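Could you have a look at this structure, given as structure tokens, before my questions?
As you look at this complex, bear in mind that one protein chain is not there, while each of the others sits in place.
The letters A and B name the chains in turn, as written, and every chain counts its residues from 1.
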Amino acid sequence: MTKIGLEIHCQLTKLESKLFCPCKANYREFEPNHNICPVCMGLPGSLPRLNQKAVESATSIALALNCQTPEKIAFFRKNYFYPDLPKNFQITQLNVYGDMSVGGEGYVDVEGKKIKIRRIQLEEDPGRLIYEGASDRTKITLVDYNRAGTPLVEIVTDPDFENPRQVRIFLNILSDLLENLGVAEPGLEGAMRADGNVSIEGGNKVEIKNIGSFHDLEKALHFELTRQQSLSERDIDIVMETRHWDDRRKITVSSRSKEEDQDYRYFLENDIPWVKIEQTTRDVLKENMPESISSKKERYVEKFDIAPQVAEIIASDRYYSQLFENAYSEQNAKDIANLITTDVIGFIDTKEKQQKSKITSKHLSDLIDAINAKTITRNSAKVALQEIVKSGKDTKLILQEMDLGQVSDSSEIDAIISQIFEDEKQAVIDAKERPETVNFLVGKVMQKTKGKADPVKTLELIKSKLNQ
Amino acid sequence: MNLNTSILKYIEDVKSGSFTVEEFTAATLQRIKDVDEAVHAYLSLNDSAINDAKKIDQKISSGEKIGQCYGFPISIKDNICITGTKTTCASKILENFIAPYTSTVVNHLQNEDAVITGKTNLDEFAMGLTTEFSAYGPTKNPWNLDYVPGGSSGGSAASVAANECLASLGSDTGGSVRNPASFCSVVGLKPTYGLISRYGLISYANSIEQIGPMTKTVKDSAFLLNIIAGQDANDDTTIDNDNANYLENIENGIEGKKIGIIKEMTTSDGLSSEVSAATKDAINDFESLGASCEEVTLPTIPYTVAAYYTITSTEAGSNLARYDNIRYGYEMDSEGYEYNSYISKSRTRFGPEVTRRIILGGFVPSAGHAGKYFLKALKVKSKLISEINSAFEKFDYLIAPTAPVQPFRFGEKIDDPVTLMLLDYNTVTANLTGKPAISVPYRISNGLPIGMQIMANSLQEKSLFQAAYALETKTKLPEVPL
Partner (left out) sequence: MVDEDEIIRVAKLMKIDLEDHGEHVSRVKKMLEYFDILDQIDLSSEEITSQQKSLNELRKDEFIPYDKKLIESLKNFREHYVRAPKMN
């Protein structure tokens, strides 16, 4: 019986400031140690000041994950020495005097299986270490505290996962959910990390830490499962321990009882009073939460008769759903949805491309209008899209500049058909004998008109010409 | 120039033109030159004090708006940060630490045109009762240089008592303002927890400590509290004090008030005979002022010293963990060391008392022992709070002598840790409960000071000052023989 549990850390990069001071929450644009102040550097005499919106965001996450949320929350000190910790303690949450972290006892549905969320807590990220030097003997440690104090939400699951595939699906669902809530940007490098724990056949639990990305997590889980299985096959006991993921060698390595010696001496962080979270606050947060992904998907399917897979793609991605929501009308919702999932997605398939793209909802509605009015063909629309994404220019302008207007004038098409009939005499004979090959001729007309010919009309005219 | 004056009298004199700010400051600096080699109240002096004084004189003569302080000289305990100044906490580990920011309380003082004379000596990181644990040598009691000035704010108390300034800001975690105030015959206040911002006060036990004014008179204390008290955006533990004016109605007296004499703090076998006698006389004085005095018992008090040291060593162990000499501290090259050996080596710079408290602070909250020590101590705190709240339902004030003994000679108590801890017996209750408490100089007996402590309920500083002022009117004390 394989049991896998996760400990996920998610940075709240959509906040303006850090958890306990007004330095920037998203530290990535700064030179080393240029996003610091006396508080996040833990200078003597400095005091933490809790960020209201961080508490609200964390509570929203707890609500979105179906958690219980307490009436008041408290913070604790986790004491240990490490160069990335300016105070040599981390301010975090713990359920020591009752349930006082932002949330707990929730769940996420993964393909029908309920994965239990044991606890959600708010805490500060430490700084970052860089190791410099030619060999292990000469290495010094360089520290950048820009990240110290960045707000983190830690999400701890029960060991409910049965295999690494479930883990992957869960993480995708969780990323989409957090992004949809507008509190996090899981696509940012290092913004979401996960540690795991693994046990097989009711044996000892092994924790795996130091995993850099979700990709590495899956590898680490696979490796650890294999390691435990092979030990078990040889009747060797699996030691309960903490191991760390060695990214270079792609294996898990025992952490040499460093963790076991630790005593964190948890006690209340008295510089931060307990914070009362009224029921009304929770109600308002729930009300103001963006619509959930599953609710959006349901709405798209039921209200607009959009195919479930199409609805799934758009609902799950905040970028596409925003594009869609602002573009559709009662009549064209289905068309817009299809346009997004068939063509747009091909041009904007990564978070970076989403950031850079210049397309707006108006572009989409203009395009659909043009297609339905038969001003352009579907093919031409695709060409136009590429340019729209790049330049963001007005749709009509682009259609003009690129000469993408549909050719629907019968005499124009006729003239081209006559030309094709001249050039493709054998194809004409084939078409007369086997009507199903007529598409070759249609294709040639489309080629000649660079896709602008109205395909329906073209087929009509070719058929009638063949019958002459 | 008479340096043995009060802040309020000083301000009157400056306003009336009896002397300029520069003149008084110069005289103060001269006094420091004359006596501080013997007293050793100061660790560092403010080089620009005279210039600051000159600027204030200019403001006065040009009719510009001037802050309430009119340039009176004040010293600051060296665990409170001022930009650009060395802030050492009397420790070798912060030997070269120059604070890059200013504490809120000093900001208030500077905005109101006070003149900072310098930083004063303390027990290292505020852990101690005699200032003997300073890494830079002890401060002497101005009343008798062979005797301790009390601690941990010994330098602050001595600087005021020796007329080396008109006031000082100390910090009080278990009695560290009141105890030296009593030993040096000055007024020392520990306010309600959260009344004064701790932003810039280098933490020792952050759940109970407060900055406290140390002055010659009760009215001066109220004046200074007006300047530095109030909610601060930089400190989440500060509370709203409704912009109270602590000087208002300070002379109202205590007619009809009910005073509780804390039995556990006034048993004759716990006090020296001089302190016991002084306490009896103080009770008579309160009664002659129209208050009624009655004994009250707080049965948790005998456990408070153990609870206090358990809680404070836990917090100190955590608050002092940041001193690993990596981000700031003193010069020590990391060549040849790995991380753990480097920080252990750098932390050998802590003095003996701090070292011991840190070890204690690792022990009492640790996984195997928290139940026996730390959690129990927290519950003692809760129990004490209920007891004292009940007492304040019946009484307006609770009184006891500030210290169970008078000042003693250097080296006399330093070897037995339990004897030393018990000096705090009468003062830790106010810290554990967060209630305000003031020590008022009461008597000089055999040349050594005795102070009386008055406690009031939370945020009742105005009432507390009324009682303290009333008692002060009953005292007539000699001048310091220095």
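Rule of thumb we're sticking to: contacts are C-beta pairs under 8 Å (C-beta built on N, C-alpha and C of every residue); 3 or more make two chains touch, one makes a residue touch a chain.
Computed from a prediction, not measured in an experiment: that's the story for all the values here.
Undergrad: Which candidate, A:Glu278, A:Asp305, A:Asp423 or A:Glu460, sits in contact with the chain we can't see?
TA: A:Glu278
Undergrad: Of B:Tyr70, B:Tyr309 or B:Tyr442, which residue touches the hidden chain?
TA: In the complete complex, the chain left out is touched by residue B:Tyr309.
Undergrad: Taking the entire complex into account, which one of A:Arg28, A:Lys72 or A:Lys390 touches the absent chain?
TA: Considering all chains, including the one not shown, the answer is A:Lys72.
Undergrad: Which residue among A:Leu142, A:Leu188, A:Ile236 or A:Val456 touches the omitted chain?
TA: Touching the chain that is not displayed is residue A:Leu142.
Undergrad: Could I get the residues of subunit A that touch the absent chain, sorted low to high?
TA: 15-17, 22-25, 31-38, 41, 49-56, 72, 74, 81, 83, 97, 129-131, 133, 136, 138-145, 261, 263, 268, 270, 273-278, 281
Undergrad: When the complex is taken as a whole, what residues of subunit B touch the one chain not shown?
TA: 98, 100, 194, 233, 236-237, 300, 302-303, 306-307, 309-310, 317, 321, 324, 326-329, 334, 337-345, 347-348, 350, 352, 355-356, 358-364, 366, 372-373, 376-380, 382-383, 385, 417-418, 421
Simple rule for what comes next: only the chains that are shown with their structure count from here on.
Undergrad: Approximately how many whole Å separate the CA-defined centres of subunit A and subunit B?
TA: Computed from C-alpha means, the inter-chain centre distance equals 55 Å.
Undergrad: Which residues of subunit B touch subunit A once you look at their complex with the stated criterion?
TA: Those residues of subunit B that touch subunit A are 80-81, 87, 89, 94, 97, 99-101, 103, 198-203, 206-207, 233-237, 314-315, 317-318, 321-322, 324, 326-328, 334, 339-340, 343, 362, 365-367, 370, 374.
Undergrad: Touching subunit B in the complex: which residues of subunit A?
TA: Touch residues, subunit A against subunit B: 38, 41-50, 77, 79, 81, 83, 86-89, 140-141, 143, 263, 265-268, 270-273.
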